[in-house]
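Selected chains only, in their assembly positions.
Chain naming follows the written order as A and B, and within any one chain the residues start at number 1.
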Amino acid sequence: MLNKIKIGILGGSGYGGSELLRLLLFHPNAEISYVTANEHAGKKVAAVHKNLLGFTDLSFSATPENLAELPQVDVAFFAMPHGAAMSLVGTLAETTKVIDLSGDFRLDDPEVFESAYGRKQTAVGLQKEFTYGVPELFRDEIAEAQFIANPGCFATATILALAPLVSNKLAVGKVIVDAKTGSSGSGAKAAANTHHPQRSNSFYAYKPFTHQHLPEIEQCLSRVGSITSSLVFMTHSMPVSRGIFASCYAETEREVPTQELNEIFSEYYSGRRFVRVVEGSPDINWVKMTNFCDIAVHSSGKMIAVFSALDNLVKGAAGQAIQNMNIMFGLDEATGLLFPGTNP
Amino acid sequence: MLNKIKIGILGGSGYGGSELLRLLLFHPNAEISYVTANEHAGKKVAAVHKNLLGFTDLSFSATPENLAELPQVDVAFFAMPHGAAMSLVGTLAETTKVIDLSGDFRLDDPEVFESAYGRKQTAVGLQKEFTYGVPELFRDEIAEAQFIANPGCFATATILALAPLVSNKLAVGKVIVDAKTGSSGSGAKAAANTHHPQRSNSFYAYKPFTHQHLPEIEQCLSRVGSITSSLVFMTHSMPVSRGIFASCYAETEREVPTQELNEIFSEYYSGRRFVRVVEGSPDINWVKMTNFCDIAVHSSGKMIAVFSALDNLVKGAAGQAIQNMNIMFGLDEATGLLFPGTNP
């Protein structure tokens, strides 16, 4: 590939944008044309994201209402609050590919969207052109796509944990997903629930039975196989900066030994570099700062437990977005993403 | 009450013993006669538990093989590793009451015990005389008891969350308990799984389907009501010092609205000072260093989620042991235990 991919980042002040910058600055085939952040317009990127000091001279620009005023790019990443991409994507040049990290285009059904996000889907026609970007499941579709709805962090962890069960029609009855997130999932803006004096000793559940990631999980899994079971999805807050841990409980019609399950999972994710099937339990410690989703599976009688762990900002957001970009542009999906985590 | 209760603590170097000391030193009706810790025999208690500096002149003594060599006490608390109380309780004076914080006497069936703890029950006769000490459920029985098996921390959180459902025959089918513990649950001895550089960024599952607290939960709940459902119990490690958080998922035959569930729980725990039925979610932050178990309950259709949170060393160990002592000696169960937690 001779020319680098020209990249625009819409919304570079949050953690999603921060991680896109960190990863794309070192991507061998990428070149960042612009990064917007209204509140920081004119400021150096490295003055806001101090980890990037010495790595970039980029400055933030403002986000115009008509994106055509910005330089034309090959791909635009949207890392803006829910609702922003809907009104902006249509103003891009026709050939520009789009990867949206928000929830705006994840849900096919406008009514489901409105119910989940508390706002109207104002770009119904556009939404139909979006592909839900789980690279481990939909690689071919992504390769052809112009528009990608990048999955949510909870959704990624849950979908990757359950897809082998659903695809193999193993689960019957209710599937319970007890999911936990680190504090960076709440974003870069200080808020009561991420106030350090309290959060550092906290663990609690939130949005019981109503988290907005449930519909995208159900929609996605229904494409993977016929779900004969229904999902219960519960979200909790952990006192740690990064990480999603999902504990999934399912019942099977016959007893499937742990060993057999491991083979099913390993085969299902054969050739998928960013899913590692591990023994015992995954641990958010081993995947932090990486694009991996580690998964372990166990059974006891007819009960199955699947555990998955990932970094909410990498595999759960920016890393997966870049993995999608790699596939869309014909690159190895792991380009710029093959780095390990750290031990302590 | 004129005379103070004379107290012996067997095993005072661990966190269970440390918390017994902290709480009993301020109990208006208690007087500690001795505290043993072989590794610290002869040392001042406050030199080991530096939080107690200035509060006690007690020194640790060694644990003799025959406890009759120690001063006679009204009640002996055992805070020793599993297996120790079994061989020691029988050497106490006949009138001495016993509260055992280990798992030695919690399980009625010696085979279930051996399977859970990997050791033989060597005091089968004695075991039959033990009462399982959940004060919210068995107050009258505890008042009459000479021997108390103090429940495990996970077990307490789970039992208190599920008892109102079981008692009211609300749950049908599988009940899933996704439980999480802080690092102090692993005890006071340094170990690989509590090594700070790794634990501080960790979240993982452990002992999948095999945690030794499951049988005591099942045994206890079977006394509360007829369980028509079976339990799945899964334990996880949180990167925080103190706290148990249990998320319990159950199905009901008919839809029971959240409001109705709240009434059921509030009524069930009416007059139980240490269970607080809260809105939204409990949080380990609000119960740390306290004897409270906070519980919240929600439903959606026929699914119920019950969340419970407690401090594993207080309501999950030493605090509950003292609550049992209070009841056994005819005191208000809250004596010496009515202190709130802290905000940050």
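Convention: contacts are C-beta pairs under 8 Å (C-beta built on N, C-alpha and C of every residue); 3 or more make two chains touch, one makes a residue touch a chain.
Here the structure is a predicted model, which is why all the values come from computation and not from measurement.
Engineer: Total copy count of the complex, if 2 are in place?
Structural biologist: 4
Simple rule for what comes next: only the chains that are shown with their structure count from here on.
Engineer: How many angstrom lie between the CA centroids of subunit A and subunit B, rounded to a whole number?
Structural biologist: Computed value for the inter-centroid distance: 39 Å.
Engineer: Under the touch definition given earlier, write down the residues of subunit A that touch subunit B in their complex.
Structural biologist: 173-174, 176, 178, 180, 197-198, 200-206, 208-209, 232, 234, 236, 238-243, 245, 247, 249, 251, 280-285, 288, 296, 298-300, 303, 305, 307, 309, 343-344
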